[in-house]
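I am attaching a structure below and will ask some questions about it afterwards.
Every protein chain of the complex appears in place save one, which is left out.
Then we have subunit A:
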């Protein structure tokens, strides 16, 4: 290939967009490595501590789009102390120096400060897209800076962030010259915004495709917006409360029915169910419906709405839908590919809102289903076996039985056989979360059959180290493993230490690891950061003895050694 002009190579590489493929390309030979790195615009960093920004920029000098993920997944569930890390600030500072053409930044589970946002907004002339998912540390002041300074902003997408809402004028900070917006999502903000400013913003941004409002935006405003934003494809309503007999309601219904291009609907954060018929006209066009933040819609109303949605591919709902409602989904939504059922009362007494029945019905009716997140009161082996038979195409299968360690209520057996059936049947399974009463047997099955598995989440399961060993030995493609409250200890951890180099990360909390075991691992594997999170470090029960149990361990491979921003309660061994 020596005579192959590099320009041609580069042109060919332009068609290769997936970062996995590009990574593969860069390994072919030195020339390809060089051409590839100089033409890579989009970089994905799954763990912000695996590499540092300077090295990133050195390797990819032309990077324009950066995706960064920070805290471990279990941080979503409050298992990681608040100031553990994942600060975006050093990244932004380095990018300002080395990468002035940055256009897109996507962050997940990172700590973002207002100063960072301000710096970002002032430093990157061509900045177009900011996506923040599950981040915290910033306020609406930071958003105001983005709005004011990013002249060519196309996308501001805030998903489930914890934002300090100072109820300022951030929406009003978009200048009159801002006409390039394609996507604006501020559903997670809690405070009010200037409604006239919002209306004007929508009016002057005719290319708006995606708009998700927060709960303070009232019905009236929604109506006005819909008449302006004719190209909307994705709509998140705010407050959906009005009197169904009023003129306003009829006007909204009219406006809504003209939104022929809307394919994705969400919101209903405050809702008067009697107003729901206003959306019926567009339901047949919907491919995605997210009602998981709409506790004001009860089961029957959900069912009525869903009957209109024959073309749904994605449905997120609360468990008010019930087994009965899931039966309706199964009968109506034959194109369904992704289903998420969230608990409406996660800490309350069992109400048996959804059970194995609902899931079995779905599996029988929705044969294209490949992604599932299902919170339920109970599950049976028989049910899972049926699901496995009906739907062999699962890529993501996450089942959470709300009561940990709950067995099959009919047979009182562990759910080993059920999950075993799932992994055996679903040969393309990449992500799995298991729950309920589970013995080592389920791990035997997982190790044996889940050949494509990349991410596994385990809680309150297993009997002995054997369980963990089955998984580590069997799942060759495993990248992320997170475990809590399982009886796995040093023996399993240390059996095959090289394995962790091929993985992104391992989290183990409330297991049987000892300090000594973790130290041994760290010694053997210098390219791993083995972090011990010890919230008692200031107190007498701090870890000093190798025999002491480690409450939380997080290890990850890295090219840059122990991090320098670790707080006191984190020690890297």
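To be clear about the criterion, a contact is a pair of C-beta atoms (placed from the backbone, for glycine too) under 8 Å apart; a residue touches a chain by one contact, two chains touch by 3 or more; residues count from 1.
Rule of thumb we're sticking to: contacts and distances are computed from a predicted model.
One subunit of the complex is not drawn; among "Auxin-responsive protein", "Coiled-coil and C2 domain containing 2A", "Mini-chromosome maintenance complex-binding protein" or "AP-3 complex subunit delta-1", its UniProt record names it "Auxin-responsive protein". For the chain missing from the display, the contacting residue among A:91, A:219, A:394 or A:556 is A:219, taking the whole complex into account. From the options A:107, A:232 or A:421, the residue with contact to the chain not on display is A:421.
Contact with the chain not shown here comes from a single listed residue; of A:27, A:412 or A:544, that residue is A:412. When the missing chain is restored to the complex, the residue among A:346, A:502 or A:561 that touches it is A:346. Interface note: of A:47, A:317, A:378 or A:558, the residue touching the hidden chain in the full complex is A:378.
For subunit A, the residues touching the chain absent from view are 74, 76-79, 134, 160-162, 167-169, 172, 188, 190-196, 215-216, 218-221, 239, 241-244, 246, 269-270, 272-274, 292-293, 295-296, 298-300, 342-352, 375, 377-378, 381, 385, 400, 402-407, 409, 411-414, 416-417, 420-421, 424, 433, 437-441, 444-445, 448-449, 457, 459, 463-464, 484-485.
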